[in-house]
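One protein chain omitted, others in place.
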Amino acid sequence: MALSCTPEELRFRDEVRAFIAARLSPELRRASSLNVSFFSDPDIVAPWQRALHERGWVAPGWPQEHGGPGWTAPQRWIFESECAAAGAPQLSPMGIKMVGPVLMRFGTSAQKKFYLPRILSGEDRWCQGYSEPGSGSDLASLKTRAVRRGDHYIVNGTKIWTTHAHFANRMFALVRTSDEPRQQDGISFLLIDMASPGITIRPIMMISGDHDVNQVFFDEVKVPVTNLVGEEGRGWTCGKYLLEFERGGGVNSPKLRYALEKVRGLANSDLSYKAISHPEIATKLSEIELDVQTLEFLELQVLSALQRGENPGPVSSVLKLRASEIHQAISRVGVEMVGQNALVEERRRPLHALNDTPIIPEGVLSVVPRHLNGRANTIFGGSSEIQRDIIAKQVLGL
Amino acid sequence: MALSCTPEELRFRDEVRAFIAARLSPELRRASSLNVSFFSDPDIVAPWQRALHERGWVAPGWPQEHGGPGWTAPQRWIFESECAAAGAPQLSPMGIKMVGPVLMRFGTSAQKKFYLPRILSGEDRWCQGYSEPGSGSDLASLKTRAVRRGDHYIVNGTKIWTTHAHFANRMFALVRTSDEPRQQDGISFLLIDMASPGITIRPIMMISGDHDVNQVFFDEVKVPVTNLVGEEGRGWTCGKYLLEFERGGGVNSPKLRYALEKVRGLANSDLSYKAISHPEIATKLSEIELDVQTLEFLELQVLSALQRGENPGPVSSVLKLRASEIHQAISRVGVEMVGQNALVEERRRPLHALNDTPIIPEGVLSVVPRHLNGRANTIFGGSSEIQRDIIAKQVLGL
Amino acid sequence: MDLSPSEAQRMLRHSAERFIAEHYGPAARRHAMQDPMGFKRENWRKLADLGWLGLPFPEEVGGFGGGPVEVAILMEEFGRGLATEPYLSTVLLAGTLIAECGTEEQRMGLLPAIINGERLLSFAHYESDARAGLSEVHTVAHTDNQGWMLHGRKMAVLDAVSADVHMVSARLPDAQGVGIALFLVPKDAAGVRLRDAPRLGGGRVAELTFEQARLPPDARLGTGGDMLPAIEGVVDRAVAALCAEAAGMMRSMFDATLDYTKVRKQFGRPLGANQVIRHRLADMYVQCEEARAMAARAALLVGADTDSTQRSLAASGAKVKIGRCARNVAEQAVQLHGAMGVTDELNLGLYFKRVLVFEALFGSVDYHLQRHVKLFGNSRSE
Partner (left out) sequence: MDLSPSEAQRMLRHSAERFIAEHYGPAARRHAMQDPMGFKRENWRKLADLGWLGLPFPEEVGGFGGGPVEVAILMEEFGRGLATEPYLSTVLLAGTLIAECGTEEQRMGLLPAIINGERLLSFAHYESDARAGLSEVHTVAHTDNQGWMLHGRKMAVLDAVSADVHMVSARLPDAQGVGIALFLVPKDAAGVRLRDAPRLGGGRVAELTFEQARLPPDARLGTGGDMLPAIEGVVDRAVAALCAEAAGMMRSMFDATLDYTKVRKQFGRPLGANQVIRHRLADMYVQCEEARAMAARAALLVGADTDSTQRSLAASGAKVKIGRCARNVAEQAVQLHGAMGVTDELNLGLYFKRVLVFEALFGSVDYHLQRHVKLFGNSRSE
């Protein structure tokens, strides 16, 4: 057991740092640090993704044959940590971590050949069509229907909570292609061109005033049959694979550490009237520090198991549950620290492009919106209640 | 609305204080303050009950015709508060607050005439035969059986968690007299003489080493038919009435305030190395103070409603839930305050009669056992889980 | 000892309930939020017509002679309806300070106009972190033959944009031992700069800057002496009133959540059929009841004729207890609404934000907990 880096790992870390120093501009860092949404705006992400793409570092988790860098698990960890610590924009996971792995596992070779490079280059921007009104946690009850007509499916229905549908040019969606006694059996996995006629997008504003998610309506939308992934009626398998990959494939603690360092910087600055000098703030920051350390260690244990070719077990729900709670604790202490500056509601976006001076300092602007949006951490991507159900069932056998 | 006492109420308070000053000896106060069980030992209770009985103050909640003092709701509150604040022993509720009211409501006039005066005088000491192994929260599934044979019921079975069965000369019990489609319909309410042949008592030790509860076995125990309360098969009604009376009839906050003041005294003394000087202890005590104030106010609101002849509604579960949680918070901060003195386990009882000097001071002796026993607060008398079920169902209509 | 409301108090609650139900529906609320003043002036006139703008003022100036208990009843309903009118600023803060400390001329000049709804006031006091306490004032007022010159910067001034007059605290550097003075500053006085912004969850908040602002000789409130004790008293009572408002907001969030869990179905049955959700609602209900009790207790005690320590203990204690309960109820209400809970499509988000505002105003839970610890220790060693 060793928590410290090997000399090779240290060399790799320096390489990553040098790359970031060279390619991550101060403007990009500032814009990214003022980002309050779940995902970063495409105009912040695009230049960073281009830089990473040139170096072949867009998709650390992909196999080399599909354009991954071929890193060890510790290298992936170091890369994620360094990017997060530097305040680099987060690439959208929807191509890289979600539909990409599904295509590698279930896609035809034509699908892989066409889509995977476009994910890496950023040419395609994906969104996820899973949830529907009335089918949130109970996903298998979804009703959006795809009926085969010749070489096309005709899709009718609606998807909701679709993050970045308004920026995406493609959607991967679960749709119902038949009615079976077991609801899951009639579901298929389709790739939909967002420019198709019959698609309309209704923005849904978050309580902070941010536009991240949407409702997407399908009215007789034609989707070529070649856009089916896997077999018809077996889409649930793809969807589940994706969810597992989503939860277990990433690491959360580097992002949490970045958020914690930011809030700690605030605590040590005049922006919070040096809130760190108040014992209740200092102790809260220490407690959160310990929670982040714990999650880091749990995630490193998973990486060590993966690196040794072992199955880390059904730990992803544990990590998601804790990461979302810690995220909320960090944003909450931020709000406490800024005191009466929390009274000001700045709803204009993006914050990095405001062209006047708000009545509260820039360093405080993002604190409340981030807290408000952060309430979704324990709701989106499988609510905390669902995660506890999963742990009770899959881990504890209850 | 007024939180302050009227002049008459102040006069009454002084009367109670004078009585306590005259009749509650320092020895009794000390013994009571070293009591760590749920109920006080009979040898502490008896002299105090005699004093109260002489004054007619044993049963503040009873109507005057049965020997109650005829007090207003605020007077009852003042009496309870003053007794608690002075550290007076707590009378056993099993006669006064439990079987007494059932007999008044459902008993024959012979039963009332015989039993009620003996409760007031302390001549009878009651225990409660409700729970059985396997029938705790699910009381209606009880299996102890009473079969009618001539003028007697023959009782076979077992009761568990019977507090003070080893001190009691009588038990009120729920027993099964017939099997009905609805389990509740076959249950009867019996009064059992604990000296009857066929009764054996097995002590169950608490984790602190205290002997409070027991398992009671019935082997062909003869109970006269005249000891049936209410109709045969309608015992569930009596039992439920009693549970409601138990939960709603008492006030908890005076006892909690006494416990809090004790622990606050500890915090201000050298016994805890003046733990109050540590911010974490001081803030915890303030938070508990606020919880106690809240409960006090809720209980006073109930009393005000009762005094005006209004129905306070199904609030008893709220009060029980909070009181038990606050009780545990108080005993927990006590353990934190005594630090390494918590390492010593003193299992000898009663603590007021130890005839050597333990290696920790007397003022610290009761802290850990009280905390250990206090874990039962959220379990006995309807667990916190059951209380939340009741609130959800009866109050929220869920 | 009797905690049942009087007949007059029941009637007040009844009218307040009816008023809120009629005038603070979701559409009206969104509409009011678009108003550059943060509220609708016609609502303010209705409050005047109902006599509520005079609720806490003595009858001699045309008030109703009510106390904190009556104010709490009103505020609880304001909280249920998320009213954004500047009742706190105009009536409970600036107005009450005028009633308590103003000269006869100031009282007679301003209070009737406040009571009839013509005049609005803001209370401009804080200059930095609320943790620093109410004595942290660096704004200075110099006097000369022509009157006063005010210099300084005030933050987090509620409802300043709609105020005709700002009540501003300042220090008199030349005079000895008078501590903090209060000044009545007309909104259009020279040297006054206002930077206004939307307030979280509705209403407005501003920064006020005074650059050698010129005031007439009679701009100073009262006849001299340190205003800090009066400010502390008024703020303690304002905290009690905000506690009642928070209790009202909690109740609305709870009701909405309970309804939602009964209606919304998942896996073929209502959300509320899940034991985890039922128990969480039970806890939320308990916290709503606790908050209401603590708000009522604070109202009784800040109005009682006790010493200032008891008054401050009651206010700070309620802020702590209700702050914790409100936070949990707000977070759980959002959580139990699921994805809908984090959108702007329900009113729930507004309540959530108003709970944050409640926490931020006049010091956080932790600030008041520390204050309680200190005062409680003092109150016992005396």
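Points worth noting:
All chains are identified by letter, namely A, B and C, in their written order; residue positions are counted from 1 within each chain.
Criterion: a residue touches a chain if its C-beta (ideal position, glycine included) is under 8 Å from a C-beta of that chain, and two chains touch if they have at least 3 such contacts.
Values in this document were obtained by computation on a predicted structure and should not be read as measured data.
The absent chain, not drawn in this view, touches the displayed chains A, B, C throughout the complex. Checked against the full complex, the one of A:V147, A:L243 or A:L300 touching the unshown chain is A:L300. Shown as candidates are A:M1, A:A22, A:A110 or A:A195; the residue that touches the absent chain is A:M1.
Taking the complete complex into account, B:E280 is the one of B:E54, B:E123, B:E280 or B:E310 that touches the chain left out. Taking the complete complex into account, residues 1-6, 9, 74, 77, 276, 279, 282-283, 285-287, 289-291, 293-294, 297-298, 300-301, 303-305, 307-308, 310, 315, 318, 321-322, 385, 387-389, 391-393, 395-398 of chain A touch the chain not shown.
Counting over the whole complex, chain C has residues 274-276, 279 touching the chain that is not drawn. On the side of chain B, the interface with the absent chain consists of residues 131, 134, 136-138, 141, 160-161, 204-207, 209, 213, 272-273, 275, 278, 280-281, 335-336, 339-347, 358-360, 368, 371-373, 375-376, 378-380, 383-385, 388, using the contact rule stated above.
Heads up, the rule we're going with is that only the chains that are shown with their structure count from here on.
Relative to chain B, the chain whose mean Cα position lies farthest away is A. Remark: chain A and chain C have CA centroids separated by 40 Å (rounded to whole angstrom). Put simply, the C-alpha centre of chain B and that of chain C have 43 angstrom between them.
Centres computed as Cα averages put chain A at a distance of 54 Å from chain B.
Residue positions of chain C with contacts to 2 or more other chains are 369-370. With touch defined as above, residues shared between interfaces to two or more other chains in chain B number as follows: 279.
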